[in-house]
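In this view, the complex is presented without one of its protein chains, the others remaining in place.
Let's look at chain A:
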């Protein structure tokens, strides 16, 4: 996968776009999370309206120049309302229905399961198929007319007949009342029986089958809230070791905890922090160093963190600095003041790995998203836009001018649209297929087969 970020092997091309084309976007339609399942056959999105949409990859055989060519499209498989707006009467607080995170469970039978969460409540959903229907009643005939009860001379047992495939989503469990603050992360443990959920100050561990109790494993709430200096921004379980998890903080640090050591993981096992460069210190240093996302590599050896301006890859065996640092949009460093004024500086960009951990992807403004090839150190900026959405059209690399003179094909920093931001992206676990959420549209791109 050496050529992921603009090498010679392949180019990214447009595959599909989902969502309305209208200019005025309804708030509820804004996509708030994107997640592939473990095989990549399914892709789930959640939105601010509390809905979850699941797409299924359908293999189709196209004939292109008389040669069969395997191409797949993601089509809607199931749509359901996961969360509804609520009101906390005791605290006079509105609870938004916005889906903060979706996590798929490892498949356990023919049905599929996922966890979805808003600010307060986590739900376990089952998505299953049904293709048979029972037929034949005793008390009514085929047309639905009631039979005379006294004329029933024999008993009929219903018979199952094939019918059109129906996909059902049913809520299996609701994990509520455990978070005082807003849930920012959920992560399924590799033991397949527990998961953790993190809010601003606490991390809880749940058993997937028990909804009425959870264990608090991290609590950073100070006795006096005036002494509060940092909050938890993200947390994730190590993909192979059931006892290890990490959480990131608004101070730009990451703590790794071992659940074997103690029931309460207030004391971390490892502490990842890069010493600050005193020369670049400014008023905004602390804000931009806040980590908005942390993701383990599939191998479990590395983790990636996203702060406002960069993505860092850490080796779990080295705590004092990241092994790789990639600048996402360094040209914004001079713009921090205005980004602070329009609140953009608090945007929480997420990041993701490709299936083989050789490349990473994260979002930026102006509907730009960035990919970095870890082997070649090459990077590329692409744009998710309607204009480039021609069937199988290749995506042209974009460039933002950083110097005084703007070259041809370059975009000046001042003309970037800060309302168009790509916060959520996902990479197929096995293929070069990516899903990019741009406001209310979901773009799917894939590698062009030459």
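The rule we apply is simple: a residue touches a chain if its C-beta (ideal position, glycine included) is under 8 Å from a C-beta of that chain, and two chains touch if they have at least 3 such contacts; residues count from 1.
Here is the rule we use: contacts and distances are computed from a predicted model.
The subunit not displayed here is recorded in UniProt as "Protein phosphatase 2, regulatory subunit A, beta a", chosen from "Gap junction protein", "Protein phosphatase 2, regulatory subunit A, beta a", "Programmed cell death protein 2 C-terminal domain-containing protein" or "Large ribosomal subunit protein uL15m".
Of the listed residues A:159, A:174, A:318 or A:337, the one in contact with the hidden chain in the full complex is A:159. From the options A:26, A:228, A:262 or A:337, the residue with contact to the chain not on display is A:262. The omitted chain makes contact with chain A at the following residues, 89, 106-111, 113, 126, 128, 130, 132, 134, 137-139, 148-160, 168, 190-193, 209, 241-243, 259-263.
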